[in-house]
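Removed: one protein chain of the complex. Kept in place: all other protein chains.
Now for subunit A:
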Amino acid sequence: MEQASAAHAPGELILRLRGVGKKFGAVTALEDIDLDVHAGEVVALVGDNGAGKSTLVKVLAGVHQPTSGTIEVQGKAVTLDTPGKALELGIATVFQDLALCENLDVVANLFLGHEISPWRMDEVQMEVRAWTLLQELAARIPSVREPIASLSGGQRQTVAIARSLLLEPQIIMLDEPTAALGVAQTAEVLNLIERVRARGHGVILISHNMEDVRAVADRIVVLRLGKNNGVYTAETSHQELVAAITGANENAVSRRAARKLEEVDQG
């Protein structure tokens, strides 16, 4: 479990996708996707509904197998045929529904399925490791002995992210981590993402929220209709990003903005 250490020199290439495609019968969900993720980098994956974000996440999580292309982890070509294989290679995923057991406390959830000494669980050691990890992430969890049910949405997201870090993955994929969160909690999660990056993990962030993406992402990879549609940075203007996502300068977002502008002018 520990073989996939996060101790990488920042900037080292850990994940490399070349020409990845995925077909579901006659439908091409992904076509010729290239993606690089380096250690200590947040790569945002954005795109409209149906752009292929979820399919790509599932391919990387080992849920779906690509129909073409190569995936390299640390320079070695790999096949991710099961979720377990992906985890083993150091690709951890935090799915949108966090999948925590509400009846168990934080420690139990963090170590679920990976308890220390299965025949005589070492609660003290597990609690120490839980606190150490949470403090490293500067996470605000009041008590690790409270059931998950008593935690807020942001705290649950924190627990889910911490759990994915417990196995020291090289890359952690976050699927819409801020979708259900309020303003303050979103900020907490964004801080958390920055700390995960600072620990030397590569982060793939999937989000619809442009503001969040621009706040933390080092690179923004745009998918459109299952294809790469450019790589941008946080400095890219909002319009340019929206144009890349929707595929045209003339789109619903720009039309709406123009109409609002007109109304202001008239008013």
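General remarks:
Keep in mind that, in the parts below, contacts are C-beta pairs under 8 Å (C-beta built on N, C-alpha and C of every residue); 3 or more make two chains touch, one makes a residue touch a chain; residues count from 1.
In this section, contacts and distances are computed from a predicted model.
A chain of the complex is left out here; the name its UniProt entry carries, from "Xylose transport system permease protein XylH", "MetA-pathway of phenol degradation", "Spore germination protein" or "Phosphoribosylformylglycinamidine synthase subunit PurL", is "Xylose transport system permease protein XylH".
Among A:33, A:60, A:148 or A:216, only A:148 touches the chain that is left out of the view. Of the listed positions A:11, A:25, A:75 or A:118, the one in contact with the omitted chain in the full complex is A:118. By the touch rule set out above, subunit A reaches the unshown chain at residues 83-84, 87, 95, 98-104, 108, 112-115, 118-121, 124-125, 127-128, 131-132, 135, 140-145, 147-151.
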